[in-house]
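Yeah, one chain of the complex is gone here, protein chain that is, but the others are all in their spots.
Chain IDs A, B, C, D and E follow the sequence of writing; residue 1 opens each chain.
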Amino acid sequence: MMRIAVVNCNTTESMTETAAARARLAVGPDTTVVAITPSWGVASAEGWYDSFISAAAVLHTLERLPSDIGGIVMAGFGEHGREGARELLDIPVVDITEASAHLAMLLGRRYGVVTTVRRAVGQIEDSLMSAGLLGHCAAIEDTGLGVLEIDADPLATADAFVAAGERAIARGAEVICLGCAGMAGLEEHVRDRLPVPVIDGVAAAAALVETLIRQRLTTSKLDSYARPLAKARRWPGADG
Amino acid sequence: MMRIAVVNCNTTESMTETAAARARLAVGPDTTVVAITPSWGVASAEGWYDSFISAAAVLHTLERLPSDIGGIVMAGFGEHGREGARELLDIPVVDITEASAHLAMLLGRRYGVVTTVRRAVGQIEDSLMSAGLLGHCAAIEDTGLGVLEIDADPLATADAFVAAGERAIARGAEVICLGCAGMAGLEEHVRDRLPVPVIDGVAAAAALVETLIRQRLTTSKLDSYARPLAKARRWPGADG
Amino acid sequence: MMRIAVVNCNTTESMTETAAARARLAVGPDTTVVAITPSWGVASAEGWYDSFISAAAVLHTLERLPSDIGGIVMAGFGEHGREGARELLDIPVVDITEASAHLAMLLGRRYGVVTTVRRAVGQIEDSLMSAGLLGHCAAIEDTGLGVLEIDADPLATADAFVAAGERAIARGAEVICLGCAGMAGLEEHVRDRLPVPVIDGVAAAAALVETLIRQRLTTSKLDSYARPLAKARRWPGADG
Amino acid sequence: MMRIAVVNCNTTESMTETAAARARLAVGPDTTVVAITPSWGVASAEGWYDSFISAAAVLHTLERLPSDIGGIVMAGFGEHGREGARELLDIPVVDITEASAHLAMLLGRRYGVVTTVRRAVGQIEDSLMSAGLLGHCAAIEDTGLGVLEIDADPLATADAFVAAGERAIARGAEVICLGCAGMAGLEEHVRDRLPVPVIDGVAAAAALVETLIRQRLTTSKLDSYARPLAKARRWPGADG
Amino acid sequence: MMRIAVVNCNTTESMTETAAARARLAVGPDTTVVAITPSWGVASAEGWYDSFISAAAVLHTLERLPSDIGGIVMAGFGEHGREGARELLDIPVVDITEASAHLAMLLGRRYGVVTTVRRAVGQIEDSLMSAGLLGHCAAIEDTGLGVLEIDADPLATADAFVAAGERAIARGAEVICLGCAGMAGLEEHVRDRLPVPVIDGVAAAAALVETLIRQRLTTSKLDSYARPLAKARRWPGADG
Partner (left out) sequence: MMRIAVVNCNTTESMTETAAARARLAVGPDTTVVAITPSWGVASAEGWYDSFISAAAVLHTLERLPSDIGGIVMAGFGEHGREGARELLDIPVVDITEASAHLAMLLGRRYGVVTTVRRAVGQIEDSLMSAGLLGHCAAIEDTGLGVLEIDADPLATADAFVAAGERAIARGAEVICLGCAGMAGLEEHVRDRLPVPVIDGVAAAAALVETLIRQRLTTSKLDSYARPLAKARRWPGADG
């Protein structure tokens, strides 16, 4: 029996549930998906300022991760933190940004990302670059919809997604990645409207974590992701 | 019930069996692994000349792939052909070179490859480059052992592998990939002797194919990997 | 007296003759150009599947290359196989893709390619990338005409070529390369209609091979292109 | 009268004072340097886990930045957060990692960095890469000394620094950057022992911030660094 | 008291005065800016031919640089020569192309350049590339106005600049650099019409030189920029 945690980058529990539900569809029957929402941070992450707050909140949460969790999905598209989680934990950590790109690159010569707001584009580009996966990214397009707007009007979201997807395809994308954890499940609605595979990073990451656990592979503890050194670390207490 | 084919790049059936056996350990209980050996080609692929012959032999074989196969593992480390298979087939195709790098990149900041002979190094580099995965490759080292020598003396192979692995680690690798399909299973013997995760591309590719099939994802047929155009193609008949 | 072989990547003899005729215009009076057409393979190469079949067919043909040939022009734009030919032979091998880029780069700060069908674009990009020549390529545009259509309607071909050339120039190309062996000679018809030099890769490759032979330079046999190792290789016999 | 804040990435006040003192030497007589230490976070930042905690702590601190501060020096070598600070504030933000590279690149064809511990090397590389400055970095070497050890034994620190500097020079560095805020001032002790300029990022950043303020230049608010969107953000309260 | 020379790349004294005047606004009250115009060369530099003549003329001039000059601003946007000046002199040398990019990169994720004529675009790109700063350049746009036309009609110049700036912003620039020394001061006129910071390279370079002098930093004399070897060098005498 395997337990995988899907850790939301933001504090909006409904989004964690959406992501966890999508992850459950992607793993085997013997795998349990646990939803974890940071207890502080940002309601949604749109930009670097939000991202760095969310990264710390997630790491804070991971300090008290139940010991029966076998792997982590970091559910924040383009958000920071995965390397810190890799240092902190001994179990595999996969972030949805890199996961969607890893799978997309097996299906087409170039892939694209459709995300929320324009300001997220540069951040996603940096995330893919530090993951070593930017070279095959043909385009990152935005829908103009904020993270918390994604659910508000499913029809408008699908329309905006398809339009942005078509722009990415015009720029060479042969696969499209959903550029926000909140879009998990959207691929079902847009699949028929785009001529390319559509990948949900939550599903991709959950499956990759499951694969790593099954193959008894986990983060290298040599050098970069070695356990954090012992030292004084203090989270904000009364002042906040 | 899912059926995945492990297709050897060379004609040495014992190597196909080794690879298929390793793939079986990596997939779920409902997945069957079928071993496919090209009926012509090269006994082992070491160099571009061999690689191009093997690519054609594999594509020739795939023209008559049983229709119940749901996905393909191309088992030739650094060998050519995967894009041709993606055009020819409608099912997912994953090559062991890219697969091992995709998983390695989730486990360490940089990865290395330990392969057979020196002449394979440039070819593997080119394969990773066209896969968009070379950026995080710190080193490709060779053991000096030919493909068909890998099995001959398991102790010598393990020793050579470990020595080459240490050289790769000294150059920044934090994860090591087995650089030859024939090395499948070797990770069990060297795991305790190297301070980093060791990844077998056959296992990685089998798991990735299984994941893609489960998520009902397959090759994009837009543009690059569209079905081959109808035309006259002729394989050698009597003259050979 | 020097003998250079122009080896077609496809089985369409009329195309081999077109290429060989163009090559003859590019070499000196003491050089003989021999046309070689593979006896099996693809009628035209458009895509990776075709390319890998053609590469094997060409290598098969080169195994029985007459011993008086002093150099090889591989006449397939974007097609695979040149590294295999370099291993197999001791004489210089130049492929028309790289040759056209090498000359183009001496004439303008950036160059472009105009090719046949859209699906060839990615393949040509990969060929230029592995040749180390992609950095100065501003654009690869397609005419929408298939390889075997190139000859069908010379006026339509020239018009499509000029339109695609203008698109490439708008994207920064200062030189245009003909992106298909079958276009050899077309430069004469479009020269007056484009404000940039137009380069035929067949002519470029023939001249480069001649230059290498004259300077007694041939492929390095150290490491990457060393002669193929002795081993069992088998071409398809009765089954095909 | 200009006021610049030097913001330490860690909570060790003595290090903030060291950095602020060094910054004072680098600015004009009309510029006041204010030292700011986050009230929570890490005692020293060595690795991504620490870095993400420090980034959030710094951003938290910057939320309450006095309104008379005209510019910010982020004093954490290789640490995260600068883009978040650029979104949050309307005043210039310069981080010591990029600052030292910017100046170094004016003095030599290639530069190197000498930092604290080995695990920081990859993180510094990523920081320089996202700053667009990695291309001219010939080497990042480590002294093996932790951040808080830098002050402990000045002679040992200088010796270790010089040895690492010589390794970087052997790899092509023509300028050396101090790879830790805590090394501020060390350049005075090693200057005579290395044949290249030695740059302190704190001094560099302070001077660059002063320059930007004088030229009435500040962060672009178009797109990437636009002000954070209004939303719910919550820092940890009682639980921590 | 510090003396900085602003050295024009061309022979048009009015442009040297414009640049020197702009530089004076950028330095402290104790710094004197000296204007130096080469006594031969080109009236304006537009293209490589002009650039190489100007580089030699500037180096010729620098051979007789007054000994009380503490630093050099090379005022030619995209023009050659800075590495030669770094070899020749022991004082810091900063060129306005790199200087504007260095400051721009602190203010936005990507920057753009607006220059004079189209033919300068490639040259500026090469200058930024050899400076290691091209990676964050989103766009180089031209106004279509020649170097000596910049002053002729200030309104037309501002309009052309703003239009080109908007094109650069549409391509991702978040900061704009004035792409010609003759544009120095133009930023005052276009500042209100573009939504991004506008940087004058003359001001940037003057401030950077001043910073380097203050920090007692100067060109590395190890390897690349070592003093020129003693040898026979002859400038044209009677024949010219």
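The working rule: a contact is a pair of C-beta atoms (placed from the backbone, for glycine too) under 8 Å apart; a residue touches a chain by one contact, two chains touch by 3 or more.
What you see is a predicted model, and the numbers here were worked out from it, not measured in a lab.
Q: Could you tell me which of the visible chains the hidden chain touches?
A: Result: the unshown chain touches C, E.
Q: Which of C:20, C:75, C:133 or C:180 sits in contact with the chain that's absent?
A: Spelled out, the listed residue whose C-beta touches the missing chain is C:133.
Q: Of C:3, C:109 or C:231, which sits in contact with the chain we cannot see?
A: Result: among the candidates, C:109 touches the missing chain.
Q: Given the full complex, what residues of subunit E touch the hidden partner chain?
A: Contact residues on subunit E toward the absent chain are 11, 39-44, 46-53, 55-57, 59-60, 80-81, 83-88, 118-119, 122-123, 126, 129-130, 146, 148, 223-226, 228-229, 231-240.
Q: Quickly run down the residues of subunit C that touch the omitted chain.
A: Missing-chain contacts on subunit C: residues 26, 28, 83, 92-94, 98, 102-103, 105-110, 131-133, 135-136, 169, 174-175, 195-197, 199, 203-204, 207-208, 211-212, 214-215, 217-225.
By definition in this document, only the chains that are shown with their structure count from here on.
Q: What is the identifier of the chain with the smallest separation between its Cα mean and the overall Cα mean?
A: Nearest to the common C-alpha centre lies chain A.
Q: As a quick test, compute the distance in whole Å between the mean CA positions of subunit C and subunit E.
A: 44
Q: Please work out the Cα centroid separation of subunit A and subunit D, and write it as a whole number of Å.
A: One centre to the other, that is 29 Å.
Q: Indicate the residues of subunit A shared as contacts by at least two other chains.
A: Correct list: 83, 109-110, 122, 223-225.
Q: Take each protein chain as a node, join two nodes whenever their chains touch, and name the resulting shape: line, ring, star, complete or other.
A: Line.
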